[in-house]
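So, chain A:
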Amino acid sequence: MQKKIGYYPGCSLEGSSREYSESVVTLANAFDVELVQVPDWNCCGATAAHNLNSILSFSLPARILAKAQEAEMDTIVVPCAACYNRLTMVQHELKKDDALRAEVNGIIEAELKCDIKILNIVQFIQMFVADFVASKQQFLFDKKVACYYGCLLVRPHDVLDFDRTEDPQSMDEVMKSLGANPIDWPFKTECCGAGMSVSRTDIVGRLSGRIVKEAADRGAEAIIVACPMCHSNLDMRRPALEKAMGEKLTIPVLYISQAIDMALGKSQKESGINRHFVPVNISLQNKVAAPQVVLEKTEEN
Partner candidate 1 sequence: METQNIYLPYLMQIDKVSEDAPFVKTFRLKFINPEDEANFSFQTGQFGEYSVAGVGESTFCIASSPTRKGYIECTFRKAGRVTTALSDLEEGNTIGFRGPYGNVFPIDEWKGKNLLFIAGGIALPPMRSVIWNCLDLRENFKDITILYGAKSVADLVYKHELREWDERPDVKLVTTVDPGGETHDWTGEVGFVPTILDKMAPKAENTIAIVCGPPIMIKYTFPILEKCGFADEMVYTTLENRMKCGFGKCGRCNVGKTYVCKDGPVFSLKQLKQMPDEY
Partner candidate 2 sequence: METNNTNSFEPKVVAFVCNWCTYAGADLTGTSRIKYATNVKIIRFPCTGRIDFMLLMKAFANGADGIIISGCHPNDCHYTSGNFHARRRWMIFRNLLDFIGMDVNRIVFSWVSAAEGAKWAEVVNESVDQFRQLGPATAYQKLIKNSEFQEVE
Partner candidate 3 sequence: MERKLLTKDSYRSLITKLIGQNYQVVAPVKKDTMIDFLKISSFDEITEDYIVTVSSAKTVAFPRNEKLFDYEKQNKKLTQQDYDFDSIPQSVLIGVRPCDAFGFHSLSSIFCWDSIDKIYTTRLERTTIIGLSCNKADDYCFCTSAKGSPGSTAGSDILLTKMTDGNYIVEIVTEKGAKLVADFSDLFTADGGADKESLLAKVAANFSVDDVLAKINSKFEDEAFWTEQAMRCIGCGACAYVCPTCACFDIQDESHGGKGHRVRCWDSCGLSLFTLHTSGHNPRENQGQRWRQRLMHKFSYMPDRLNTIGCVGCGRCSRACPVDMNIAEHCMSIIEN
Partner candidate 4 sequence: MARIGVFICHCGENISATVDCEKVAKVASEFPGVTVSVDYKYMCSDPGQNMVKEAILEHNLTGVVVSACSPRMHEPTFRNACAEAGLNPFLCEMANIREHCSWVHEKSDATTDKAIDIVRTLVEKVKRNEALAPIYVPITKTAVVIGGGVAGIQASLDIADAGHKVVLVEREPSIGGHMSQLSETFPTLDCSQCILTPRMVDVARHPNITLYTYAEIESVDGSIGNFNVKIRLKSKSLDEKLCTGCGACIQKCPVKKIPSEFEQGLGKRTAIYVPFPQAVPNKPVIDRVNCTYYIKGKCKVCEIVCPTKAIRFDQEDSFVEVQAGALLLATGFDVLKTNFFPEYGYGKYEDVIDGLAFERLASASGPTKGEIRRPSDGEIPKKIVFIACAGSRDPAKGIEYCSKICCMYTAKHAMLYKHKVHEGTPYIFYMDIRATGKMYEEFVRRAIEEDEVKYIRGRVSQVYEKNGKLIVRGVDTLLMGQAVEIEADMVVLATAGIASPGSEELAQKLHVSYDKHKFFSEAHPKLKPVETNTAGIFLAGACQSTKDIPETVAAASAAASKVAGLFSNDLLKRDPLIAVVKKCAPPLYSSCTGCFMCIPVCPYQAIDKEEIKDRSGNIIKTISHINPGLCQGCGTCVAFCKSKSIDILGYNHDQVCAEVEALLNEW
């Protein structure tokens, strides 16, 4: 049975991080989930808006939520960690502050109920993928990986209520289930430099450089991320990183959705891996056939 779920890609996934969107769609399709885009969605405002205009920073995400509500979506998946963070924060604020909600409702001309379930990519995987992945998996992801969560996915805990803020584990668990060996490392939620990517590449070089180097030094063969910003800084800005660190860093950076796609045997094109700057030279070992049968049986049950 085809499951339908609301989908808010956000600007990054339409632009610089198209591969993330591609991999998510591929992943969803593989598990019979239809991602239905929130109609007429707009930018979430990300960090920029709330630096400039507080009410605007509420109204932009609120409008997205209103559109989703209008389309009778009770759940939406938001792969971009920044968008996920903004949408969740705004819904939380509006829910508890009647006056603010009234004001925002006025601006966006809607009557927000504030009861949409907003999922990040890891939650999406936990909900729709994790239970069935073994049955569809073709390759074992038998690599040492460094799961990198970044700052927006797990903070602030009070609002997002997802994983623990320090030393989170959810991505590690997903990767373990694919057969990977996630390393224990201290930089899971370090800042990558984020929006400084454009204005102060040197800072990004230093911050992201340390992250990539630490992962590589601890023997990781890939860095797994869940945020387009993190990915850009760790992947696209690799030359700046190498410059800051003064050494060559070859470790590839994968979206967690891509990692699963790979394990499912999807091509690099299907999962957008071909768009990465740092080449992904990872070959996975074929999964033994035997358990697959057993698992398929379980699925029937």
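The set was built so that all candidates are chains of the complex that A comes from, given by their letters.
Here is the rule we use: a residue touches a chain if its C-beta (ideal position, glycine included) is under 8 Å from a C-beta of that chain, and two chains touch if they have at least 3 such contacts; residues count from 1.
If you're wondering where the values come from, they're calculated on a predicted model, not measured in any experiment.
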item: Chain touching chain A (counting every copy) in this complex, out of 1, 2, 3 or 4; value: 4
item: Interface residues, chain A side, partner candidate 4 - complex; value: 157-158, 164, 166-167, 184-186
